[in-house]
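Note that one protein chain of the assembly has been removed; the remaining protein chains are unaltered in position.
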Amino acid sequence: MAKELSGSELKTRRWGMAVDLDRCTGCGACVAACKVENNIPESSPEEAQMGRVLRWIRVARREEPEGDRASVSLYPALCYHCGNAPCTLVCPVHATYKGIDGLVGQIYARCIGCRYCMAACPYTVKVFNWSEPRWQPELRAHTNPEVSLRYRGVVEKCTFCSHRLQRARDDAAVEGRDVREEDYQPACVEVCPAKALTFGDLDDDHSGAATARRSPRGYQLLEELGTDPAIVYLNRRERRV
Amino acid sequence: MNISRRRFLRLLSGAGVTISAHDWLFPRLEAYANERLAYGDLRGPGFTSFSRSVCRDCPNHCSLAMRKVDELPVGLRGTPWHPASLGALCVAGQSQMQALFDPDRLERPLQRPDAGAAAQAVEWDEGIQVLDERLRGLLSSGEGEKIAVVDGRTPSLGTRLLESWVRSIPGARYIPLRIEHALDRLVRQFLGGGAGGRLRFDLARAGTLLLVGSEILEHDGSPVTQMRTHGDRRENPLLSHAPTLYLGARQSPTAVQADYWIPCQPGREHEILLALAEALSKEHPQRDSILPEYARWISDALDPVGFARRYSLESVARRNRLDVEELEAAVRALRRFHPAVTLPGPGILRRPNGFSDAFAGLALNLWTDGFREEGGLSWGRDPLTDLTQELGLGPPGEADPASLSNILDPLFEIQRSPVDVLICVEANLVHELPGQDQIARALSHIPFVASFSTHEDETSRLSHVTVPTLIDLESWDLPSAAWGSPEASLQVQRPALVPVVEGRAVEDVVLGLASAGVAGPGFSPGAENWKDTVKAAVELIVERREGDLVDADGRRTLESASASAAVRSLVSGRSVWVAPSEPGARAEESEAGAEAVGGRGVRPERPPRLTDLAPNQLWLIPFDTPAVQRGRVLNRPMMMEISGMTHGLAWESWVEIHPVDARPRRIVTGDRVKIRGPRAEISTRAIVTRGVTPSVVAAPVGFGHEAFGSVAAGRGANPLKLPFAVLDKRTGAPAWGPVPVFLLKA
Amino acid sequence: MSESRRSPADRDEPLYRPIEHTGAGFYLTAALLMAVVLFGVYQYVNQFRLGLGVTGMNQPVTWGFYIINFVFFIGISHAGTLISAILRLNQAEWRRPITRMAEVITAIVLLIGGLHPLLDLGRPDRMLNIFKWGRLQSPLLWDVMCITAYFAASTVYLYVPMIPDIAKLRDRGTRPRWLYDFLSWRWKGTPRQRQVLNRAMNILMVLVIPVAVSVHTVISYIFAMTLTAGWHSTIFGPYFVVGAIYSGIGALLVIMIVFRKVYRFERYLKLVHFANLSKLLLVMSIIWFYLTFSEYLTGFFGREPAELAVMMFKLSGPYAVPFWLMVLLNFVLPVAILSRKRTRTIPSILVVSIGVVVGMWLERLIIVVPSLAVPYVDFPSHPYWPSLTEISLFAAAVALFWLGFMVFAKFFPLISIWEIEEGREVAIEEASSRIAGYLPDEPDTPVPEGTGRAER
Partner (left out) sequence: MSAHSSRPAHGHRPGVLAVTQRGPPATALRRSTTASCSLLLSLACSFLPALACSPTVDVEQPIAFVHKIHVAEEEIPCTDCHIGAEEADHATIPLGEDCADCHEDGNGENGENAEEARLVEMLASGEPIPWKRVHKLREHVRFSHRRHVVAGQILCERCHGEVAERELPFSRPNISFNRELGMERCVACHLESGNPRAGIDCALCHR
């Protein structure tokens, strides 16, 4: 049974991720895991051809020409849950907002579909439901009940599987303790075969993610924009994405 | 207020219309809303449970946990205690639910009066009856050699059952369709992780990894192991600075991860390798003894001076438009991080090109001697090996890797075809092998073809009877050991849910046939029912390996007394792995494996030269990607969407070409192009990238299904239409190596 | 015959003609435009039902025609109020036949432009969320406020100077009488009424200018407040305002020339009006070019990779054709044609101003799309092509504009009759005395105190 906790006893955290690009092979397992966990329907071929694939995490490919060849890099790109999130600044209706523990949330029931946040996001990680998502009936019945099914006209994006955080918080509350780092992991991190993704509390100096952040190999994507993304990439090679 | 009669009536009718429209509209809208809420309605309290099964998309056999909320399956997760996957799942493995609920799955057997004719759904017994009659006829006339069975499934107790059933018929042939060949297996063994995330082969001492077109992260096999091993290698502090060199035509994910990419046009790997070897061997104490080795393969080597000149780093670099510095860096890396490991890729071996093959083996032998001496290569022990006999399935036949070519080669020469009945079990020969039209033609000349498949695919369209099969998540089996696992593990594949399609397992069909008398002497499986057979097998294993029982969770050794409880839990509860009693007992196999790599005893053939390419022609190199798996997973919409992700494509195939080739043809990214080979023409989208070398067209293998469900059919193009149907004689793997093609803008 | 009924002394009879006589041409044109509008409505209903999937927008290019047209139409709206307010404030006497048309353009186009963000919403049914849950931090909300304020101000600013004309129509007994009866506010033309009218106009004039400037500034803020390369620029506020006025003048000229021809206003809209306006157009063209140049030069000189990528996408990439066409239409053509008196004829002015309107639309296209199509990170880009829905809604918007203008012209005079009269009656004297005031004083006039001290 829960003990009464005063506000100061609850630890605030900043959930974040380290992506080790030396380990990431671009296999796409994270993408599949995300689709299953977060009920992301497949686009129709016609929509896909127009570039309207719904995807909260993708494997991006960067090609830097070096004469006749290019140095290619592959990296997973997802919502960076910026500390200073440009998308939350411009939302006219508080549908995307800076929530607990540093997560940038997206509330579909509120969204009016103006797509301003998509235009404002320098990382191009938000996706829009251009049409009513088509679900094969059998698969729709087997979607994850913890995540809502979206509908046409709203913007969506990676939530760091915040429903898992909610579960972890509930469990912790029932046991009268704080959420531990191991209680909560997004689906992509859980599934990565190369263990390229590390998830944890960036404010906790001992967590894997925070350690990775301090690594000399570490850097943030578009650091210069000052968005303070919660995802840090690690790359020992000179080429960076 | 004064209201005139007219106005009152108007208002009244207006209100009436509004109200009735509303009353008409509202229930419909509420029904609509409720339908959307029905989701919530279906669910109970929200209790989560897991049931276990095994993914058999690849030989890795990752353990799965199907997550169910109120008994409704909602997703798959890996289980952290599987020795090879450690909780990870690959991209294809996670899409299994979509295969499960695919509306295009076959539910009843299909019968065709003639191969290629319209199919007609028949009752189960009727479909099997046809097969029964055919087999019985051949059996009674003693023409067992006219029966052949191609099995495309990964090894398991089920494949053993099928194998021993076939082998019990005198003369009948059982052919496992292992697209993976000996070298792939070696790669996997070599890199394959062991329990607890430790590498089974200590790559920390391997120094440089030289990959010659060996796309360890991409081609066939077990993505999870490959990815994870790669990750482990990177994590290893000793290894994190050991360079990986990739020699090949395309910047595949493997090449992306390698520290050096030496772009190399198809067919010229040998030059670069020879240059590297020449530079290295200058300092090698055994140079004199090495040279005769060269001499066996290269006539040039007889003239050491000419050889040295011809294969000096400078001249090779010039001929291949490379920087000498790059090659020198490679040599430095190889020398510094000695001993280096060379892994020749399937692309090299599959080509009828013994030369590079041989050299790759030579280089491997040269630089991995250290490991060989220490017995570094050893095989895990597969508990199923001894089991089959005790289960009454007879001794396991020696898997003859060449048998696929033995059977298919005559197929191509129709007149000599000895096969009357061909049974393809989850083996889509027509789609997965190069030279589709040749294979299709060969199949059409076989009097009776039966196929077992979840979908109506290209092969079943050419077969007389198609029998539906179950998906792994809804059937019983004992999959074979995880690849590369030192202590071969055993896990029970159980139905994670009630079968979605009312069907029968392949094994049940086989057992049914056998009990009706369609089997050779000596085939006497104890049970008539497949589920009972599996249970009996588990019972046996537990009995024999009581002391070795390891709990799946805690990896604790169980007390012998609890063995029966363990059995129960195996069948009804959670998976258990059995540790092998004698690890490394099959050392001789490792010798054989290394021998295969060395490639001795194979006649060298001329490599395709660049001069073989007519002006304007390009090399087509087909490649594998884990999200396509040669088309086996493309019936799942998710895979259709993820496969082309990095290029921004979905539901489509593509070819990668270099700007140098694209410019004169006025091709830009996204254009539709035609690729005309000597035997066929395909049309797909072009991606112009500097990630391939010039004069190369790289195409993913697996798209372009003509059947296989509505999701897969008609999407993209299959590059395997272009190469000839050639199999690598030694490995039995199809050779889909470079094909000279013309590229045109469509 | 109507001439005979009215007093022959009414010199401004041609200005009443369009209101009182409706030809077949009107109905035909209106029907045609109505058809286009209705097709647009049908397409919108389709979009409402099926979602924005019916448009051609895609993942990186999340804003397309609707936002382009939004910015474009709001830009056009600056034709009116701002120009007429500035001209009125300056007491430019040649403004008299122009102001009304300019103000009508504003009101109609603002209405149309203001609807465009709604077309663009994925969930138009939740549009009220903006008011219910609005966050003042979002530039989109500033926009909502500014546009509503501007719409209110410019409608009033259109209506107030129209009251005396409505009263004239009422007095002539033009039908529908109730309309003029209701709208004329019992205007009798008493000195008191005139005084109130003048004061109201003066207040509105001063008020409407900052509102108008704020509107387009805030629209530019929608873009400039994001970090997106090509948008994140301090110059965007003035750049948009200048562009807006520029396109507004262009649209005004087109309208003037067309309606001059159709309604035979040659006596009222003389070459001098066009010459003056086209000089203004020329000046705006040069200012526009100056700002464009500064914008692109700073972007180019800094060589910031993302900025440069967007710029190259415009200069030499897929958007090179619209870009250089824009430069041609917005700068080369106006300067070449309008800077010489010989070529400043009405047909050539028409060509130039149509060119400017098209060019300014292209400018909006070039601002909105390439920055989205070339994101910072590697994102597979898909070309943006508008779908039939978007094109037909654009056509519907343009048609609605013409239709609105025609319908307005059917009910109200397009040229301010009372202001013309006032011009005839008092302005010449007023202007000449004003001009006399500019001239140096005669030597015998005593020097006022203040000036003397200032000089010391």
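We just call them A, B and C in the order they show up, numbering each chain from 1.
In this section, contacts are C-beta pairs under 8 Å (C-beta built on N, C-alpha and C of every residue); 3 or more make two chains touch, one makes a residue touch a chain.
Bear in mind that the values here come from a model prediction, so they are computed numbers and not experimental data.
Peer 1: For a quick check of understanding: of A:Thr25, A:Thr159 or A:Asn235, which residue touches the chain that isn't displayed?
Peer 2: A:Thr159
Peer 1: List every residue of chain A that touches the chain not included in the displayed model.
Peer 2: Touch set of chain A with respect to the missing chain: 1-2, 4-7, 9-10, 94, 97, 99-100, 103, 105, 107-110, 146-149, 159, 162-163, 166, 169-170, 173-174.
Peer 1: Mind listing the chain B residues that contact the chain we can't see here?
Peer 2: 4, 7, 10-11, 14-15, 18-19, 21-22, 25-26, 29-30, 32-34, 36-37, 39-41, 43-47
Here is the rule we use: only the chains that are shown with their structure count from here on.
Peer 1: Mind checking the centre-to-centre distance between chain A and chain C? Centres are C-alpha means, answer in whole Å.
Peer 2: It comes to 44 Å between the two C-alpha centres.
Peer 1: Could you tell me the distance, in whole angstrom, between the mean C-alpha positions of chain B and chain C?
Peer 2: So the centroids are 64 Å from each other.
Peer 1: Multi-chain contacts in chain C: which residues touch at least two other chains?
Peer 2: As it turns out, chain C has residues touching two or more other chains at 379-382.
Peer 1: Which residues does chain A have that touch at least 2 chains other than itself?
Peer 2: 51, 53, 60-61, 63
Peer 1: Once bound in the complex, which stretches of chain C touch chain B?
Peer 2: Against chain B, chain C makes touches at 379-382.
Peer 1: Note which residues of chain B are touching chain A in the complex, please.
Peer 2: Within the complex, chain B touches chain A at residues 39, 42-43, 46, 69, 72-78, 85, 87-92, 94-95, 97-98, 101, 103, 217, 223-228, 230-231, 234-235, 240, 251, 253-257, 259, 261, 263, 321, 500, 626-627, 637-638, 640-642, 645-652, 658, 660, 689-691, 693-694, 715.
Peer 1: Provide the residue numbers of chain C that touch chain A in the complex, in ascending order.
Peer 2: For this pair, the touching residues of chain C are 50-53, 55-60, 62-63, 117, 120-124, 126-127, 129-130, 133-135, 137-141, 144, 222, 225-228, 372, 375-382.
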